[in-house]
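Below: the structure, in structure tokens.
With one protein chain withheld, the remaining protein chains of the complex are depicted in position.
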């Protein structure tokens, strides 16, 4: 199955469409290409106009909800890559994701939250989904989002 | 008007000079060039020896003050680029800025803070000021600074 089909299936499984505008929250661009490297702006779990997972991991947001937030963030990043490149087949590898988790002071499962995003990368991109990762727990995020994720990718 | 002139005008409008030493806080370098990519160290709103905007956004620091902090951070980064390259005309694009905002637990306007930096990039660099961006809310920053900003730029 093609990566674009796997992406569509993952979106359907999540219950969200990423076909509409991928809104950003300020005066910048969602993605920039420099040679074969693509930088993507920080993504929060926004679908259309709504932030669909908000609040602190370990508090208002359960681990499962935070993982779902990480999944939505990475799907937004992949949707941006797909539109820019024409197809996810043009992704060579994901060089880096940084996963910021809004959490309670004693929540320590940031890696488990980030695994939500990591597993989708492998599921959709196969071996091209291999990536380095940093996950940290932050005090707050734009619009009270539970997770924010940014990415650097290598493309054909 | 040249970018260097626009930079000087922005500095005058802010009321600060960026002609002196751009001090850093430890055992590292302010900027490194690798081919046509330049990495810049995290900048806090320090002018000369003084951190001129300190404290939490949403607390001691108003939104307007935090935006001003982001402006000073990005001006420091541009001053470093200008010195290293001879002129801001050699900037091809700003690949990434990451904006860390020291904030209160319920402050969610990190994007609005970062817009302070983003707008200056467009004002000074024009279309070369386009950039990807990540903004997050952190618990503390070096020297109690309200904002820290780092950058990756592509240059000629």
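Note that the chains are named A and B in the order they appear, and that numbering of residues resets to 1 at the start of each chain.
Simple rule for what comes next: a residue touches a chain if its C-beta (ideal position, glycine included) is under 8 Å from a C-beta of that chain, and two chains touch if they have at least 3 such contacts.
Everything numeric in this text was worked out from a predicted model, so none of it was measured.
Engineer: Can you tell me which of A:20, A:48 or A:105 touches the chain that was removed from the display?
Structural biologist: Considering all chains, including the one not shown, the answer is A:105.
Engineer: So one chain is hidden, and I want to know which residue out of A:11, A:52, A:69 or A:152 touches that hidden chain in the complete assembly.
Structural biologist: Only one listed residue reaches the unshown chain, and that is A:152.
Engineer: Given the full complex, what residues of subunit A touch the hidden partner chain?
Structural biologist: The list for subunit A reads 37, 93, 95-98, 103-112, 114-115, 118-119, 122, 130-139, 152, 154.
Engineer: Could you list which residues of subunit B touch the chain missing from the display?
Structural biologist: Spelled out for subunit B, the touching residues are 25-32, 34, 37, 39-42, 98, 100, 102, 138-144, 148, 150.
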